[in-house]
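Every protein chain of the complex appears in place save one, which is left out.
We just call them A, B and C in the order they show up, numbering each chain from 1.
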Amino acid sequence: MAWNEIVCTIFLALGCVVTLTGSVGLVRMPDFYARLHTAGKTDSLAQLLILFGLVFVTPGPVDEIGGWLIRVKLLMVGMILIIAAPTATHAITKAAHLSGLKPWTKTDPGGEPK
Amino acid sequence: MTTIVIIDTLLLLLVTATAIAIIEVRSLYASAMLTSVYSLLMALVWVNMHSMDVAFTEAAVGGGISTILLIGTLVHLPREEKKLKKRLHAPAAITCALAGAALIYGTLDMPNFGDPMAPIHHYRVPEMMSQTVGFINQTKGKQPAPEGFDPYAYRTFNGAVQGIPKDPTDTAWRETSIIAQRGIMVPQVLTPGHEPHHEAGHHLHPPDDFNGHIPNSVTSLLAGYRGYDTMFETTVIFTAGVSLIMLLRRPRREGEAQKSAPMTDQVILRVVTKMSIPFILLFGLYVITHGELGPGGGFQGGVVLACGFILFALVFGRPALYRVLPPRVTDVLTGVGVLIYSGTGAACLFFGGKFLDYSALNAASPGEGEALGMTLVEYGVGITVSMVMLTIFNQLAEEQSK
Amino acid sequence: MFDVQANLPVLIVTIPLIGGILTILTGRGWKPWAWATLLTGTIFYLTLRLIVAVWASKTGIVSYELGNWPRQWGIEYRVDALNSFILCIVAGVGFLTTIYAKCSVEKEVPADRHNFFYAVWVLALCGLLGITITGDAFNVYVLLEISSLTVYALVAMGKDTHRGALTASLRYLILGSVGASFILLGIGYLMMITGTLNMQDMHDRLHSVPGILQSKTVLVAFAFLVVGLGIKMAMFPLHMWLPRAYTYAPSAVSALLSATATKVGVYMTFRFLFTIFGVGFSFMTMPTTWVLALCASAGIIVTGVTALRQTNLKRMLAYSSVGQLGYIILGFSLANVNGVAGSVAHILNHALMKGGMFMALGAVFYRMNRVDLRSVRGLGRRMPFTMAAFVLGGLGLVGFPLTAGFISKWYLVQGCLDRPHMWPLAGVVLVGSLLAVVYTWRVVEAAYFQEPDPGAPPVTEAPTLMLVPMWILIGASVYFGIDATGTSKITVTAAKALLGGS
Partner (left out) sequence: MTASVLGIYNYWIYVLLMMIGLYGVIAKPNLIKQAIALGLFQTGIFLYYISMAVIDGGTAPVWTTIQDGAQKFEGPYDNPLPHVLILTAIVVSVSVLAVALALIINIKRRYGTIEADEIDEIDQADRLAEYAAGQAFDAADEAEAEAQPAIRAAAAAAAHAGHAHPGSHV
């Protein structure tokens, strides 16, 4: 196993673990806002980790433009994700807030109709 | 069990579950969102089956545009479907079971999944693919063939290179060729004089041809061999756009302001949209242009372009969009795309070729002509697709603001 | 310039394509109509040239390879006696209906979208012509979708007259899409097993590679293609979309559809059953003859009886159309020369008669704003030419001697008697004719022997622009009934080519 593959594996594994925690949170959290909170954050991070890991195993020699083209593309996808994913989460949350969804609290558990 | 089959099985399980949920869930919004999920899963299935172009289209069309259209329609429809008395519709279930059983019965005689010996892999398509290829370097243009390379040879299964027999009736070579052995789509070159499975009187497309210019064979098939289908596919899109205008557009009265609420209070959305729209449009153009080299092309790029405009309309309101792109302009542009396509075909007629015979466009270098024709055609498709998608969205949204 | 003669087949489809798109730019008023008339007239002229070219060629086949790709790899246009004939019908009726459409469309479609309407109209013709001319299985599917989408939109344009047009269109859309998907699936199964998309090539593969024709895949492909095509050509139990679509569509659209759309569906069936699968497989190995003949006979009787009970005359004609399609299906299901020739001849005759009759009803609607049995009372005197055309068309449906309907029914009865144990079908043909007598007589009675409604508006004869195309169609149907040598030659040649040639 070459060094780049090891680095990639670590990043991918990290990404998968983070996604998994997000998914667990999605199921376990009590209301809409908390669920979106876990899902939105972990997804952004996990996707970044996975993309970054993939940069290391991109085929093509390091000194050639072809290989770097793909690497740069991967990083650009990451950039878009950094901007787009939180914005989407924000938009959804705001829409929910504007349409009158109350957040869950310990004293008032009726935040979301089950 | 290959990896592809294992991943495929997992994905298809998810897809099936989603499909059942789409049909069974009562909320129409949930159904529409699940359709998007379904399309994205489908796109994954297709990536797994190495069909990048289809995956891209499915993600853009199914996951993107279709969902936008559905949601746009649902805005002024009831949110939920009516509660049904019976859970299961027995006649429908029986019909489906019978039809499904018939279809499965039909698969029993099919070649196995992934079987390289399936007729479709070694009958016509390899010939199609092998007909024309040149030696092209992406950055440096055309290159001479390497030393010792026989352009009129095929490769056998064990990698040996053999010449094609000169006798056109001798087709035994195909049995030992890599095509027949493993169904491999290897670009090969046939001699202009040697035309197997081929009636006399045809001129083959020149060996210096587009497969070299256009490494993405999906694009070369799409715009070349089946370019005529693609022209009508673009026309289908155009027809849909015109039909929507015809069915939904209201007669515009003088002085009637277009009502549409821009999201004035959504600062974050507005800023992010402003930042990202140029990149979305750039990406759309990139996809259209890059279709010859990798996955992508007119449809995918056109849809991405349309998504850029639709995002603009959603956040800043349709009046703002109409200032940038008045309906009259989009109406005309929808037609312009198809006209570019069919015009390219007609131009081939005027240059003495047959309809859509792009090689007629450049008498000196037919291969360049092919590449030129395909590029033009891709742009035509891109223009029509983006403008029609935008028109469809506008018409559905116009309805909702009433 | 280029060689028109050499490029005839492709021009027939691309001229309406390019012209149809340009229609949008023609603006308001009479201009879109004039442009559409010019286009369809040009196409009709080109199809006439093509039919001459086909008969002049030695092989009887004109082939055109698009993009100059060899036909097995690219897409081929293949024109023989049969489809040059159908092309001519579609283009000719399309031309006449376009002329006719002016008044009807002015009345029934909002003025600000006439250019879009005619664009869709011409594209619909483009799709229908494309299906008829192509020799490539997948190309059929794409053009089928063009013609279907345009027709859904055209039918829905009847919405300003009656809201039923919308549901009719949506129902047609869903059924039509399911049918088209079945066709796509059938093509996929065939492609999987043969490895090619060219129809002729498929046929050769099916019949040259041992074991393919007996495989379950081909069997299922055949079944699904027949169901899909059955939906598209409104074969009896699958005809549910047709009556509503014809009833609520704008008058001109009804005339165009009844004369062309289902006929092209029948043509597709010819191509798939005869050209791809071959007569031996379609009619000897598979029980197609029995299934289709049963569906057709049931269709003739049931729709005849249903037509009797209709007060809306457009709906009556729509049901009658399903019945008349039954004759066409009955003819080719016999798989003998007389039967198939009768079927091909009836495609022409029914297109002429039904097109003319729908035009007459459109003229009634133009004047009276409705087309039920009551509204035609006394019209025999007020709109003599319109009603005379309707009655002559009705006589054709009956199969009265000296009308074209007689010729095709003659062939059909001959075909029934040629097959052993098929003579009851000849009886079905006669019963169907009797039913046609009854439902036509109801109109005759109302138009000529009853007084006009006291409340009915005083009306005059329909505009000349409606009468002329109507009478050309009806006149042609009478002419082909009197002098049938030309059509007989074509239909018998086409039938022989279908049965023996491939």
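Everything that follows uses one rule, which is that a contact is a pair of C-beta atoms (placed from the backbone, for glycine too) under 8 Å apart; a residue touches a chain by one contact, two chains touch by 3 or more.
Computed from a prediction, not measured in an experiment: that's the story for all the values here.
Engineer: Taking the complete complex into account, which shown chains does the hidden chain touch?
Structural biologist: B, C
Engineer: Out of C:Phe138, C:Tyr448 or C:Tyr479, which touches the unshown chain?
Structural biologist: Here the residue in touch with the unshown chain is C:Phe138.
Engineer: Which of B:Pro295, B:Pro327 or B:Gly353 sits in contact with the chain that's absent?
Structural biologist: In the complete complex, the chain left out is touched by residue B:Pro295.
Engineer: So one chain is hidden, and I want to know which residue out of C:Leu8, C:Leu39, C:Ala101 or C:Ala156 touches that hidden chain in the complete assembly.
Structural biologist: C:Ala156
Engineer: When the complex is taken as a whole, what residues of chain B touch the one chain not shown?
Structural biologist: The list for chain B reads 1-2, 4-5, 8, 12, 15-16, 19-20, 22-23, 28, 31-32, 35, 38-39, 42, 45-46, 49-54, 57-58, 61-62, 65-66, 69-70, 73-74, 76-78, 81-82, 84, 88-89, 91-93, 95-97, 99-100, 103-104, 107-116, 118, 120-121, 125, 128-129, 133, 135-138, 143-146, 149, 155, 178, 182-187, 211, 215-218, 221-222, 226, 229-230, 233, 236-237, 239-241, 243-244, 247-248, 293-295, 299, 385, 392, 395-396, 399.
Engineer: If you put the missing chain back, which residues of chain C would it touch?
Structural biologist: 108, 110, 138, 141-142, 145, 149, 152-153, 156, 159-164, 166-167, 169-170, 173-174, 177-178, 181, 184-185, 188, 191-192, 211, 215, 311-312, 370, 372-374, 453-455
In the analysis below, only the chains that are shown with their structure count from here on.
Engineer: Which integer distance in Å separates the CA centroid of chain B from that of chain C?
Structural biologist: Chain centroid spacing, chain B to chain C, equals 32 Å.
Engineer: When the centre of a chain is set as the mean of its C-alpha atoms, what distance in Å lies between chain A and chain B?
Structural biologist: Chain centroid spacing, chain A to chain B, equals 29 Å.
Engineer: Find the geometric centre of each of chain A and chain C from their Cα atoms only, then give the gap between the two centres in Å, rounded to an integer.
Structural biologist: Chain centres of chain A and chain C, defined by C-alpha means, are spaced 56 Å apart.
Engineer: Once bound in the complex, which stretches of chain A touch chain B?
Structural biologist: 80, 83-84, 87, 90-91, 94
Engineer: In their shared complex, at which residues does chain B touch chain A?
Structural biologist: 266, 268-269, 272, 275-276, 279
Engineer: So in the complex, the part of chain B that touches chain C is made up of which residues?
Structural biologist: On the chain B side, the touching residues are 102-103, 105-111, 118-125, 127-128, 131, 197-199, 202-205, 224-229, 231-233, 235-236, 238-240, 242-243, 245-247, 249, 251, 331-332, 335, 338-339, 342-343, 345-346, 348-350, 352-359.
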